[in-house]
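What you see is the complex with one protein chain gone and the rest in place.
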Amino acid sequence: MGPTITRRDLLRLAGGSALGVIFSPLPWKLLDDSAIWTQNWSLNPPLSHAPISLAYSTCTLCPGGCGITARCTGGVPFSLTGTKSHPVGRGVLCAAGLAGHQMAMHPLRIVQACASSGRSVGAVISPLEREKAIAAIGAILNGLSARDAPHSVALIDRRPGRALSAVYRNFLSTVPGGLYIVSPSAEDATLTTLQQMAATPAWIGGFDFEQTRTLLSFGAPVLEGWGSPGQVMDIWSKRARTGFRLIQADSRPSRTARLAQTWLQLRPGTETILALGLGHVIIRENLHAHDIKRTTRDFAEYARLVARFDPPTVSALCGVSKESIEETARTIARRPSLVVAGTDPAGGPLPNEARTAIAALNVLLGTMGTRAGIVARNPLPGEPVMPPATTIDQVPDQSIRILIIDGAESGYDIPVSLLRKKVHPQGAIVSLSPLLTPMTAWADYIIPAPAHLELLEEISTAPGAVTCSYALARPLHPVREGSTDPLDFLRLLSAVTAGAATTIPTRDAMLRARADAIHASGRGKVFMPQDGAWIEVKGLATTEQFWQKLSEGGCWIDDGPAQSRSVSFSLLPGGNDEATRCLALLSGSETPEGSSVTVMPYGVRGATASAQVSPILSKIFQESNLKDLDGTALLHPGTATSYGLADGDSATMHNGAGTMRVVVRCDGAVLPGVVHVAAGPRRNNSDAPGCVGGEGILSLCEPGSDGTWRLTTATIGKAHGSEI
Amino acid sequence: MDPKSEKTARYGMVIDLDRCTGCGACMVACAVEHNVPPAESSATPRTGITWLRVYGMDNGPEDSGRDTAYIPMLCQQCGHDTPCIAVCPQNAVDVDPTTGIVGQVPQRCLGCRYCMTACPYHARSFNWWDPHWPAGMEKTLNPDVSPRMRGVVEKCNFCHARLHQAKAKAALEGKRDIKPADYVPACVESCPARAMVFGDLNDASSDVALAAAAAASFQFLPRLGTEPKVYYRSDRDWIRRKADHTVHSSLTEAEHR
Amino acid sequence: MFPWVYEFRWSAGHLIFLGVFFSVAAMIASTLVAALLRTFRDFRKNDADAVRWHVDFEDLPSSARVCRHELTGEVQHRTCHHEFACGTCTGHPQFLLRHTPAAATEDTLYGMHMPGDRMYHRGHTWVRKEDDGTCTVGLDALAERILGDAGGEELPPAGTEIRANGPAWRMSSQGTPVRILAPIDGTVIATGSREQGWYLRVMPREGCFAHLLRGEEIRPWITREIDRLQYAIAPDGGVPTLADGGELVGDLRKQSAGADWDAVLGEMFLEA
Partner (left out) sequence: MDKELIPRGVRRTTPGRFLLWLLPWIALLGFGLYGAYLCLAEGLNQTNMDNRFAFGLWIYLDLTVIALGAGAFFTGFLLYIMRREELRAVINSAVVIGLICYSGAVAVLMVDVGQPLRAWFTFWHPNVHSMLTEVTFCLTCYLTVLIIEYAPVVFKNRKLRQVPRFLVFEFELHKLMPVLAGIGTLLSFFHQGSLGGLYGVLRGRPFAFREELGIWPTTFFLFILSAAAAGPSFVLITTWLVQKITRKQLVRPEVFRFLGKVSGILLLGYVLLKTVDTFIWINATSPSIGFAAYSFYRSSSFGTWILFAEIVALGLFPALALISKRMCERPGILVAAAMMACCGVMLNRYVMTVQTLALPTLPFDQFLSYAPSWQEVATFLAVLAYGMLLYSLSFRYMTLFPQERELSRFPGR
């Protein structure tokens, strides 16, 4: 009988070996490996390993038309940059454009036809088969065509001048009472005003920024998204060398106002007075163009009008010192200089008389048609000559039975209330927007168009540019299943509509037609993003070659501005009633009574209440105090305390139109008694799909008789409870 | 390997505050480049992940005339007594001697946030949330930059991935040194006002070296002795005065506040 | 951390820091190991009981550790630090030189039968040397009184080695377990019972009687013990005097049923 093994022995063995293992490299190796493993471990999405390639396109988020160079992996773009030395974009993109490639994946993207339960904020939006939706719209159309209501069918195009716009107009011309409505972009506002003042209506102009030295802007957000950002930034950053000077007449301490060399902080709604006051000084000191009598038709009347606007009076009314008024007049008189009327992306345009008064200064200074001033621009080849389109404020109330809202963003807000006024109570609203916005949520039917960079689109002349340009926006994403090309929408609609017998062209044909016309004109040259080369159009034998270049991402630019024909203008197109309207202003505007304050909505182009910005862009608004989130109310500290409010407080604003929550931000630079409220963008993921937050402050802004909503009054007080 | 095989660089940046308009393009470009997830709905300016953040600065009441400057604040890549390196308990922060770039190793980071308290420029962000992208957006992530997990600190590294790309390119072309044009951080590339200059400060002929040496250029909080490699320039005195934090200004600041 | 871990740096600071850390860690570990080894050693030398007595003795209140020479009044104040092992005490022999305790004069103290023909242990056991060289071990009267109608003796079987101050046997007094300390070293050769008046017959080891109380030492000791007993029964001083007319009351248990007898037993039988 050999040695018997007891349990104790086994335990000893186990213990011993355990001890031994500790001193062997094994456990340490295991630890080190697990360390490395835990370091690489994460629940994050896997990254693509496909090779990286470059793709060229054009940004369609705003009418600017900046060139895009996209870095793609496996055909999916992951980063955008401005195309180097691009003639329009100047090699840069704005904050919005840089994240443009993510718009197609926006959480509020709509990818199927929908019908809304009602027109209130947060109405339930439920999917509906596309054909059914269009059939329903067609049915209404057919019903209408019987009795001819004034404007039974209207379409709002916020990006006029596209080939698509022409197709829209054709379609509408075939349906009874069809009406084509445009909302011009801010840059065009001044030019369209001048157009109305010009004797020859065909006249189109552009701002010759590059050359100008002094820019007097009445509230135009020049440095915050105006014209094509690349160009403006280029001019701005070179100012030290060129001596470019920005004078900003603005009531709000906007970024532009803060940065401008001169900031004339005028009282809200006194732009007209200031403009006429400047006119007064210019005439008094004989600073106007000497050939003024020849270039204008009603100089005498104008002179008589502005005579009443002497600096002391003006200064008293708009709160700008008499000296700085005179100083400004003299500065802009030192040409080359330009005067532009502003439109706040959310606050909307200035009233008519203000626009004319401001535009008149350009005529007065003789910048019209001269180098570095406002120069005539050749029309884009192939652009059909049509009578000027209607603007929304010209439409009689409750006259629209079917309102179709095109999906393209101008970057500028239209309050839903303004549209609501125009639409008949029983009318139907159709939205073609690919994103869920307050305006979309308000529609009865949604036929979502493909998103940004999903569709072959065109970008023509940037607003206010002196030479026209043309480029194609090549798709970087495949079209998402369920979205509908507006052309297909029209086709389907005309199919179910009696009488609408137009043939809708295919997208390709539509764009080629433009390209062919440009090629036929033989003007200009094409910029190629791949190598930055320029190709004369004349050098391209066939239209096919030209099309090829464009679809490779080429950008066509016209040869310089048109040779200026001397055009005569009327300084008071409105005649006597306009003069009287202006004179009425001298009696001073009534200050808001009692506890209420003057409210001015403001926004950033493309990031307004009715828009959706890329989730990454909204980081800026949300995670830095660089820009203001929707519902931020800027107050003068004094005003705040007088209403028992402090910085960071949550307050409620109320007036006849409604009530809303705001977050108070005190800023010493704000005028007392004025509240500037940011309209959009909302916090990220804050509005769940299917129910989008309201259009914020705009819901409090009742559009006036002149179609403006930039000024309104409301009461403000500390918020208590959970009132929305 | 032979140490001379790679000449040591000192990458730096000069930001022209007279050009910056505070448009925020650099912030977006940075976020897109580095796969920073969209903001959580409850994120605030103090909980956001902003490697680069643009601040607004007004001249105090003591100055006549209202003036504002916008200041892009990113990791200043301190070149001496780098506050964040010494404090990290587990070597998750290190400086690359060949580039002078202060690197952060999120995979190593414990999330103690000691480095954030140490940083005088508030240039570091903590991942308070799990990173989360809307459906489909994860396909648009930059393949060169791995996303960070919750609970770790991150910061600007002068687009290190781009440096790697440039090196790879140079290696492919059989060159030793990279072409300056091949290595440009996202913010510099995107700035619409061209307010940022980037390059090797050791290369005396480079734009950045010249700009940094110029009279109008300055650093923020130079007296801390951290010798930032990110310089700023402006012709406006009040900005330079504020940047160079002195006993006097600190008092007036407090007065102001 | 370790030279083979990625990113280990051979810098001075590194080496100093880690050096210190490792030595500290090593010290902590070795302390633990040392304690364990010593424990095993004690068990091999089966010193467990000695240790237990040592620990118990450490925990005894000083009132329970009064030196026998203080009891007899030879010295004003003296507390025992030798676990009642007078053999190991340096002071004890000198005291003996100065004064050898006289024989006891009476057999009854406070009405208790405490014969002077035997030696007493501080744990209330007595030892009587028999003529055949063996010793009889029993509980003294005070112990019997305190235990009341105790029972459940677990006496060690014949042949067991017992050691002075080690546990001799166990019994329970109304549910409370009590261990009785052995008065002397030796081997058990027979066991008795409570009825017989003795519990063990022991073959003692040579010269292990030095620490036992005898003769005139007994009275002051018992006096002090009764004193302690009184405090143990009624800590707050309000003592129902146990001795009436020099006699200890009959049934202590009945007399003061409210007392914490568990504590009393621990106190009187020197068990913590």
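For this structure, a couple of remarks:
For reference, chains read A, B and C in written order, and residue numbers begin at 1 within each chain.
Just so we're on the same page, contacts are C-beta pairs under 8 Å (C-beta built on N, C-alpha and C of every residue); 3 or more make two chains touch, one makes a residue touch a chain.
Here the structure is a predicted model, which is why all the values come from computation and not from measurement.
When the omitted chain is restored, the residue from B:103, B:120 or B:180 that touches it is B:120. The chain not shown here touches chain B at positions 40, 42, 44, 46-48, 55-57, 71, 73, 81, 83, 86-91, 108-114, 116-122, 124-130, 149-153, 220-221, 223-226, 242-251, 253-255, 257. Listed here are the chain C residues that touch the chain not shown: 1, 5-7, 11, 13-14, 16-18, 21, 24-25, 27-28, 31-32, 34-36, 38-39, 42-43, 47-48, 51-52, 54-55, 59, 61-63, 231-232, 235-237, 260, 262-263, 266-267, 271-272.
Just so we're on the same page, only the chains that are shown with their structure count from here on.
Because contacts link the chains only in sequence, without closing, their graph is best described as a line. The greatest centre-to-centre distance from chain B, using averaged C-alpha positions, is reached by C. Of all chains shown, B has the CA centroid lying nearest to the centroid of every protein CA atom.
Here the CA centre of chain A is 97 Å from the CA centre of chain C. Under the contact definition stated at the top, not a single residue of chain A touches 2 or more other chains. Across the assembly, chain B contributes no residue in contact with two or more other chains.
Interface residues of chain C, counted against chain A in their complex, comprise 2, 4-6. Residue ranges of chain B in contact with chain A, taken from their complex: 16, 18-19, 21-25, 27-29, 31-33, 36, 38-41, 43-45, 47-50, 53-56, 66-68, 70, 107-108, 130-131, 133-143, 146-149, 186, 189-195, 235. Chain A contributes residues 25, 28, 32, 36 to its touches with chain C in the complex.
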